[in-house]
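Of the protein chains in this complex, one is absent; all others appear in place.
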Amino acid sequence: MQETKLTQKAMLDLVMDVFDQQLPFNRFLGLQIERTNFDKATIRLNWQDNLMGNPYQKILHGGVTAAILDTVGGLMAMLYVAKDLNDLTADEFRQRIARIGTIDMRVDYLRPGKGEEFTATAEMIRKGNKVAVCRMELHNEKGTHIAFGTATYML
Amino acid sequence: MQETKLTQKAMLDLVMDVFDQQLPFNRFLGLQIERTNFDKATIRLNWQDNLMGNPYQKILHGGVTAAILDTVGGLMAMLYVAKDLNDLTADEFRQRIARIGTIDMRVDYLRPGKGEEFTATAEMIRKGNKVAVCRMELHNEKGTHIAFGTATYML
Amino acid sequence: MQETKLTQKAMLDLVMDVFDQQLPFNRFLGLQIERTNFDKATIRLNWQDNLMGNPYQKILHGGVTAAILDTVGGLMAMLYVAKDLNDLTADEFRQRIARIGTIDMRVDYLRPGKGEEFTATAEMIRKGNKVAVCRMELHNEKGTHIAFGTATYML
Partner (left out) sequence: MQETKLTQKAMLDLVMDVFDQQLPFNRFLGLQIERTNFDKATIRLNWQDNLMGNPYQKILHGGVTAAILDTVGGLMAMLYVAKDLNDLTADEFRQRIARIGTIDMRVDYLRPGKGEEFTATAEMIRKGNKVAVCRMELHNEKGTHIAFGTATYML
């Protein structure tokens, strides 16, 4: 029934479906999207030994940190775009959000990535029609602030 | 025989051993270090569907791009530190290079990450005693330039 | 005679006129645009004591370095946009290029900014319709490489 127009609720479900089902790397890393709304993006990641980046300490590889920060920022950008879409079919919607892409990102590694469960969040600091900028944060289950990210997305 | 002092050749082997055997995430992604020297770091990655980041195009997830760029820059930093180490045992050497860490990184995504084999290279643009800065590039097998990176490492 | 359509040569003159006459901060710093073409942007700056940023060494303030890098990248973005403009009057042209703006910039300070004459250059690494990314470099009169910049511009 692709011709049915989407409700806002359906779009939110669709964003999460795209994230979970259509982006294989998210599943490969074990990224899990938290039930979210249009103004807030949150992603969780459980520790697994495959993600280790330092042989002497059990800490996340810097590439994992970069990946989760880029992903949560990209999710925030998708939600921002989705919010104002109307009268699209599911297919049109999927194609629209597939056009969103990262232009550039800065990651600041603040503390070693130790922990059992990691939470990444994003907020938008520049909301444009063509380009948006997000700030992202990564914390562990104890609330330790592990990294900051700042990324610019093409909408 | 950990008390034997390392030759330069042995240190180079050890850097590659740490990279391949002791950083699980490198293996998880499929990153392969190319035979290298102290002045040049090169890493290869073959396409696998797990690394896909866009459901409508077969392209690398931005997080993979960030991870390989951080990794090749970190490898360059390890080689730079290793070059001037003398009179260390293998264990001391491993502990010394385990202290190297990324402080911050910028990634510029230039073109979609399409390809079958990807090559990441790094060069040092600031060589300090405590801190080094690297520039990194990612190309595919056709020579298409996919991304730039710039990262600052604590030595 | 604002209704006259501009030639490419006239547009190039106009970009330089905007730069020199209409951006007071460029004059305030002493930035001088070099005779340029659509593919290359070069700016010069002569040392003056007002630009000093360190009381113990005669070196450029980091803010001056950031300013000249942003300026040469912005000039490159203007030239890139100008190249494809046709059938505009001088006023329309000025208004079009006034819309160009920096979204984000990274500066890497490589060496102390010592010298008598500084040259900043820019090249475009991502050429889009809406957004462009430039890399910039700052050298002194001896060819010493002082700083790198990377900036994303809204076109």
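Should a chain be cited, it is by its letter among A, B and C, assigned in written order, with residues numbered from 1 in that chain.
What we mean here is this: contacts are C-beta pairs under 8 Å (C-beta built on N, C-alpha and C of every residue); 3 or more make two chains touch, one makes a residue touch a chain.
Keep in mind that what you see is a predicted model, and the values were worked out from it rather than measured.
Enquirer: Looking at the whole complex, which visible chains does the left-out chain touch?
Expert: It touches the following shown chains in the full complex: A, B, C.
Enquirer: Among A:Lys40, A:Lys83, A:Arg99 or A:Arg126, which one is in touch with the chain left out?
Expert: The single option touching the absent chain is A:Arg126.
Enquirer: Can you tell me which of C:Ile103, C:Met124 or C:Leu155 touches the chain that was removed from the display?
Expert: Only one listed residue reaches the unshown chain, and that is C:Ile103.
Enquirer: Check the options A:Ala10, A:Leu85, A:Leu110 or A:Met154 and report the residue that touches the missing chain.
Expert: Touching the chain that is not displayed is residue A:Leu110.
Enquirer: Where does subunit C touch the missing chain, residue by residue?
Expert: Where subunit C meets the chain not shown: residues 18, 22-26, 28-29, 49-57, 61-64, 66-68, 70-71, 74, 94-95, 98, 101-109, 112.
Enquirer: What is the set of subunit A residues that contact the non-displayed chain in the whole complex?
Expert: Output for subunit A: 106, 108, 110-111, 125-126, 133, 135, 145, 148, 150, 152.
Enquirer: Under the stated touch rule, tell me which residues of subunit B contact the chain that is not displayed.
Expert: Spelled out for subunit B, the touching residues are 103-104, 106, 126, 128, 130-131, 133, 150, 152, 154.
We take it that only the chains that are shown with their structure count from here on.
Enquirer: Examine which chains touch each other and state the graph shape they make (line, ring, star, complete, other).
Expert: Graph shape here is complete: every pair of chains touches.
Enquirer: From the C-alpha centre of subunit A to that of subunit C, how far is it in Å?
Expert: 34
Enquirer: Averaging over Cα atoms per chain, report the distance between subunit B and subunit C in Å.
Expert: Those two chain centres are 33 Å apart.
Enquirer: Can you give the whole-Å distance between the Cα centres of subunit A and subunit B?
Expert: So the centroids are 24 Å from each other.
Enquirer: Would you give the residues of subunit B that are in contact with at least 2 other chains, written as numbers and ranges?
Expert: 106, 108
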